[in-house]
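Only a portion of the chains appears, each positioned as in the full assembly.
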């Protein structure tokens, strides 16, 4: 069974087709890096996978069922994934409550929540900020909390939209380590958008290059970085691509 | 001075009036909030055909004159009206209904505006963390609470201060449906302006207490910090 | 007619405006004296308070005791009787206290009180309310209990309320007639001389407030109590109700 089977997906904003994917199959329990220039449709793709945005056409199969079929959406399936946004929004309450949010929705026992939230906050190195108002955090601190908020739910799929863009080099390592550990321990599938080619190299099993809403290349990470099969991939990697 | 002396003499009657005022306007506000906040959230969060028209109607009804609201409820509850059987006319229930007509559009319109002006992305964040539709709406409401609380206070203020509707459907019956505003009118019409002002001041003091309690929850005002 | 100020403020009770009397008289007065009358229709008490504060130039009210106090306080320069109409006891067609046709108002009140049948009182110190209270006082009865409802509202609202509650009430004839179609209340008691409802016109004392439009006020007093005004009052209502609503009574 595949993780996602995306077919004939299109999304139009204001008469511009920002996403147009004819066929894209993703496997389970892997780490995908989605690369591509600004405005390529990366965030839009993640949002569609999480059923936050309705595409103009297209169906999506998810593991054992139909996530999206002819406009009919299965929110129960979407709940098995979790997204960390590119510009994460903090709920105007404490860091603790932000991280506990998803667990409370799931009505877990109080004790369990407390344990898991503390653990997740420790993971991302925010233990000193547990009672801090989350909206007052620095950019990097917010990104960590946003990640903890997702990890604490142990979703089957993690959708990460540039999750380390505002982190310092050491924190990037730490966070990558955490994601990798989750991936190994729980078999979490990860789809991460990143502009950091080194990160993609370090983390990804597979790379997807999106340009202008289309999948230009999808291949094994090693191949992608060492022998890009495609002119545009090569240009992207060289940083010479002009969009 | 006369007015104050009089107030003291009439203590027990005034307490009765105050309690009924709070009960009627409080109930009307709560009922209206239970209708208006979800409705406002729905309008604020969704785009649909006819949204503009619906919003315009809501905003129009903010200008519903109390007398008109009263008249409509009166004609419905009157013995010759469709719900005459209930015998609700000239009871506090009738007053609550009439005030709901006035307050619901206010809370709806202001909740819709409060929610629409918050970052649209709150709902998405909640959903992506596994919230059901209802839970996500609740999160949006809770994040927009400063604006919604302002809406609730505006609605309460409207109910608490209005006289046209409660006068008509309540009848200003002594010991039964007389509230602060109808009492003020009664005094004014008799030329007892000082008494009118004195009762008005009592009303404002009560409203001050209510707003003090309610504002505690409006976090965006940062009232904790200076 | 002599020259008067170009505007004048008349504070009056709602009954004179609501019965249509003023809409009928005022244009004639305005034309005759080339002035504009600002009619402010409020409760009797409020009208007199407006006089005391100098915000009205002339008053047309019906609350004799208060009017006398007003004059005694030197708030008014002239007071004259203008007209009277009747108070009536009205009530539901079923007439639960069996008072229909009685002419003795005290006896009728007594019957209502003993039978504890619903009675709606204005409860607002208006002329009508004062009259009602004086009758209870004369009877040495203190009305209280579930049967005795104090509305604290104007006459029209009180009539509506009595109708909804199947209750009796004391009303002036003018308001009763204009609301008759709405309420279905029936006339029960009339004719007792206790039930006269005299209206007075008062010119506010210019000594207190020099800016009072006293010439116009005096002209209005003259007009209302003069032969022309009195004749007009005697005619008013005949067309619509088949009888005059007010009886002219200037001396």
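The chains carry the letters A, B and C, assigned in the order they are written, with residues numbered from 1 in each.
Here, a residue touches a chain if its C-beta (ideal position, glycine included) is under 8 Å from a C-beta of that chain, and two chains touch if they have at least 3 such contacts.
As the structure is a prediction and not an experimental result, all values here were calculated from the model.
Q: Can you tell me the subunit counts for the whole thing, written with the labels shown?
A: Copies of each chain kind in the whole file: A x2, B x2, C x1.
One rule holds in what follows: only the chains that are shown with their structure count from here on.
Q: Examine which chains touch each other and state the graph shape they make (line, ring, star, complete, other).
A: If you draw each chain as a dot and join those that touch, you get an open line.
Q: From the centre of subunit A, which chain's CA centre is farthest?
A: Centroid comparison gives C as the farthest chain from subunit A.
Q: Compute per-chain Cα centres, compare each with the mean of all protein Cα atoms, and return the closest chain.
A: Going by the distance between chain centres and the overall C-alpha centre, it is B.
Q: Could you state the distance in Å from the CA-based centre of subunit A to that of subunit B?
A: 45
Q: What is the distance in Å between the mean C-alpha positions of subunit A and subunit C?
A: A distance of 80 Å separates the two centres.
Q: Between subunit B and subunit C, tell me the centre distance in angstrom, where each centre is the average of that chain's C-alpha atoms.
A: Using C-alpha averages as centres, the distance is 37 Å.
Q: Could you list which residues of subunit B touch at least two other chains?
A: In subunit B, no residue touches two or more other chains.
Q: Spell out, as numbers or ranges, the residues of subunit A touching 2 or more other chains.
A: Where subunit A is concerned, no single residue meets two or more other chains.
Q: Given the complex with subunit B, which residues does subunit A contribute to the contact?
A: For this pair, the touching residues of subunit A are 47, 50-52, 75, 78-79, 81-83, 85, 87-89, 91-92, 101-102, 105-106, 149-150, 153, 159.
Q: Using the touch definition up top, name the residues of subunit B that touch subunit A in the complex.
A: Against subunit A, subunit B makes touches at 119, 121-122, 124-133, 135, 139, 143, 219-220.
Q: So in the complex, which bits of subunit B are touching subunit C?
A: It is residues 78-79, 89-90, 167-168, 171-176, 178, 182-183, 186, 188-193 of subunit B that touch subunit C.
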